[in-house]
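Of the protein chains in this complex, all but one are displayed in their positions.
Here the chain labels run A and B in written order, and each chain numbers its own residues starting at 1.
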Amino acid sequence: MAFLIIKYREKKNSQDPDDTPRLGRIPIVRGHGRNLVITLSLSTIIVVALIFGSFAAVDTLLTPPNGTWCYGLVPGYGASSPLNPDCPRIDIIGHQFYWDFRYPGPHAHTDKYVFRLPVNGTVVLDVTSSDVFHDFGIIPFKIKTDAVPGRTNTIWFVPYQTGNYLIQCFELCGQGHYYMNATLTVMPVPSFQQWYNST
Amino acid sequence: MSQEIVPARISRWLFTTNHKEIGILYTITSLFFFVAAGLLALTMRTQLSVPDNNLLSPELYNQFVTVHGLLMIFWVLSPFAFGFANYIIPLQIGARDLAFPRLNAMSYWFYLVSGAAMIMSFALGGAPDLGWTLYSPQTSFKFTPTIGLNVGAAGLILIVVSITMSSVNFLVTMFKMRAPGMKLKHMPVFPWAILVTIFMMLYAFPSFLAALLLLYVDRAFGTFYFSSIQGGALLWDNVFWFFGHPEVYIVLFPAIGLIADAISTYTRRPLYGSKYIIGSMVAAAIISFIVWGHHMFVTGIGLTSTKLYTVTTIAVSLPFDVMVIAMVESLVKARVRLKAAALFSLGAVALFVIGGITGVYLASVALDHALRGTYFVVAHFHYIMVGASIMGLIGGLYYWFPKMTGRMYDEGLAKIHFIASFIGFNILYFPMFLLLDMPRRIDTYAPNTGWATLNLMSTVGGFIFGLAQILLFVNLFASLRRGSPSGPNPWEAWTLEWSLPSPPPAHDFDTIPTIAEDGTYHFGNNPGYPNGSGYPNGSKIGNGIAYSHLEGQSPWPIVVAFSAFTFFLGITIGQPSNPSVPVTFQPFWPLVLDGAILGVIALYGYSKERFHVHEETNVESWPFRDVPNVKLGIWTFLGAEVIFFGVLIGAYFFVRTNSPTWPAVGSLFEVRSGFAMTLVLLTSSLTAIMALVSAKIGSRNGLMASLLATFGLGVSFLYIKANEWIFLGTHGVFSVANGLPATSYFITTGVHGVHVFAGMLMTLYLLVNTVKGRYLKGDYHAIEHFGLYWHFVDIVWVFLFPLFYLI
Partner (left out) sequence: MNTTYLYLLVFAILVGSTDIEVNIVSLYPSALGSVAMLFGTIALSYGVIVSILLGLAGMKALLIASFYQHLKYEPRSLSSWVLIGLVMASLLMSLVFIQLHVH
């Protein structure tokens, strides 16, 4: 665009083009539809590719893995039975202005502020809210879902690296929205087991 | 024509109905709100410039961010555009004013008082503070027990009323008042953009009105639409965004139209593919109504819906693609004049491309999971709303300032304004794309997040951008008095407004131009007015801003607006009588009654006033040939009412299909009383149509009898309904506290009942006039128009009866 503006700028000695619209007359129609059809078709091809790519992605994102696809299961934690190991499901409940993390059996308990997970283990999160509309997000692992009272939204991910990560609320939920944070601590499996068994 | 200096008096501005003066009022008022909302934004940016800042408390910050959004979207962007539309559209289509000048004035005054209400909410227990999107259930009484949100809702309701009046007005004007030969296809792009915009406004805003009404009733009366789980967050999400998405196109399209026409002027060539640009706007407008779910990609709407909305959202980017390509292609082999207005227009296109592409990113569900609720979204929509829309509109101000004032401004200063704004804009918003892990609407952040540098940069850009606007105001104010005369066509443009003197005289065209088959304009030999010059009683042409002749002045628009303001303020300003008991808001009766009484008086005065609007007989009127203006206006309004009731009924369906159980048929309501009400209303439709028949044949007794019968039947309807309400309410089984069946019933039939009550007031008015002998000598149109409204109310009941009583 900058190129065109500079190339076709008005100079003192340049003439008005032939089809300059003048006052007193409706301008003639200019422009072939052909150019636009070409660009439109190219764009359509690109966006259709985008759409199908999106579909593949969203199928993966929104479908929690079933038992055979659960990686990194930690013995004694979260699996429903040794014969049918589902991924551990953790309930996450949003409040004004903190998150509750409810771990499954056999050492079921609720934590706030710190969310501990074993590294490389698939985990399924069932997110809801006890009061208003929140949004649960962990940017480094690119997961996010709305926490809506009365509904449970399910997402899943695999924390593939140990460390501390920030959990934030991404929907304005009141005056404490800005400090509704928590820490995701991804631990090596033995440390996690030790912690989990001691709760 | 002799020029007379006419002193400007306040009353002239308070009572004007001239489209040019109303246009100026809209433009100046919107700039005032622009500065106000901009100051709110600069304060927020200052708060965010360093971590752990405490310049603004979280309470205040949340109010600022909400009101900034609301003011900019409703009180700045659209009114700024419609200031131009008011002034320029009649000139561009060859008309002398809008179809309904007093309605136009009333739109403006409703706009002004609604803005006052919104700003007043700060002082009344805190402005709304949950984002301009006002998500549920945060907005319910339980979580927001203050009245500030009620007052803000009143402001929003008033501006929706203003906008609906404007939509009806502009639609009738653009379809029925074009000059001979000015076919729709000959209109420049700006009128087309406005036409598309007002279609979207007509059908989107009633949804917002319904949402606001439901929110207010929930808060004040304890109903459960938004505070229950079956309704709740998802109901508001849908009803709000069904409006919200077309709304963001509504604030964009006028600027696009303006930019397109400015590009044509400053490139000295016709626009490339103008009909494709117009076609794309129409396509985008239609698709915009089915994309709203992309605001709910992570809300749990299910795979099918998610995929559906991905397709529609990505599809809507295609028409914009076409528009941009066409506008850029217009530069090829052109002779580009880089005046300030051109700079703003072309700059806006560039920023629009950046904003638009990032929109496609957000349309991808996978990316949306990462980007939802972050500053990436903030950057995206500011690139469009400020970069494309505001920059485009400022370009419009530079473009049309000479026409509106007759003065030229300092071109050099305007170009500096552009450079400073463009640079400041990008420094302000580009860093936000990089802050894609920072949540939106947070008051402050910790130092260890690493966001401080980008935030500080953004704040610096914000101040540059904000301070640059001072150049705009200084330039234009100074030029008002000291600018050199601009002449009628300083840009050598081709559209009709440039054929008039700058500023145009009060009556615009001496004779309405004709567009011949070959596209040339003809300014003579057209039977516009008998004497071919101005209104029959002559008009004075003022120096400076055009003076509107006395025939066009009316006090009623501002009085109606003021009474509506008083009424709604009274309803929403009442404090809870018992803070510990939810939803005990008491209306402040003195204001409510004042507003109601004044409103009735004002509406009566408005109806009685002999305000003559000359309708040209020789006009282009496709596709509404032979449809009188007022009838067209009423049908347009009924179209909006369809959406309004559609959303109310939709809310009922929503909660009902979302509830596992619902009381069985016949267990709640007496089918008999519903049957009686239906029969009463159907009979009243019959008497209403018989009233029209009597009026047409000139039978005074027939007309009196029919109108009396209609009135009696309407009152009976209300009487049966009141009895039923009292019975249901007092028998505990069905009091409002009992959840959703009660909520949906009382609200939906209540709104219908208000419509019936309004119809009764109209019938009374018609009866009074019939006694005086009107409507019998061929002037039966008021009866016909009342009938159209009344039959519509009947049709709504025809649906409500089975929906509530029989299924």
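Details
Operating definition for what follows: a contact is a pair of C-beta atoms (placed from the backbone, for glycine too) under 8 Å apart; a residue touches a chain by one contact, two chains touch by 3 or more.
Since the structure is predicted, the reported quantities are computational estimates derived from the model, not experimental observations.
Note that the undisplayed chain, when the full complex is considered, contacts B.
Within the full complex, the residue among B:275, B:774 or B:791 touching the omitted chain is B:791. Within the whole complex, the absent chain has one touching residue among B:654, B:717 or B:745, and that is B:654. Across the entire complex, the residue among B:470, B:516 or B:679 in touch with the chain not shown is B:679. Only one residue from B:14, B:116, B:229 or B:642 touches the chain missing from this view: B:642. Interface residues of chain B with the unshown chain, by the touch rule above, are 203, 207, 234, 238, 242, 289-290, 293, 296, 301-305, 308, 623-627, 631-632, 635-636, 638-643, 646-647, 649-650, 653-654, 657-658, 664-666, 671, 675, 678-679, 682-683, 685-686, 688-690, 693, 787-788, 791-792, 794-795, 798-799, 801-802, 806-807.
To be clear about the criterion, only the chains that are shown with their structure count from here on.
Separation between the centroids of chain A and chain B, computed from CA atoms only, is 33 Å. Residue ranges on chain B touching chain A, taken from their complex, read 58-59, 62, 65, 129-131, 135-138, 143, 186, 228-230, 232-234, 264, 267-276, 296, 298-300, 303, 306-307, 310-311, 314-315, 317-318, 321-322, 325-326, 328-329, 331-338, 346, 349-350, 360, 364-366, 369-370, 372-374, 436-437, 439-445, 449, 489, 492-495, 498-499, 515, 519-521.
Of all residues in chain A, those touching chain B in their complex are 1, 4-5, 8-10, 14-17, 19-33, 35-36, 39-40, 43-44, 47, 50-51, 53-55, 57-59, 61-63, 96, 131-133, 135, 137, 139, 142-146, 148-153, 166, 168-178.
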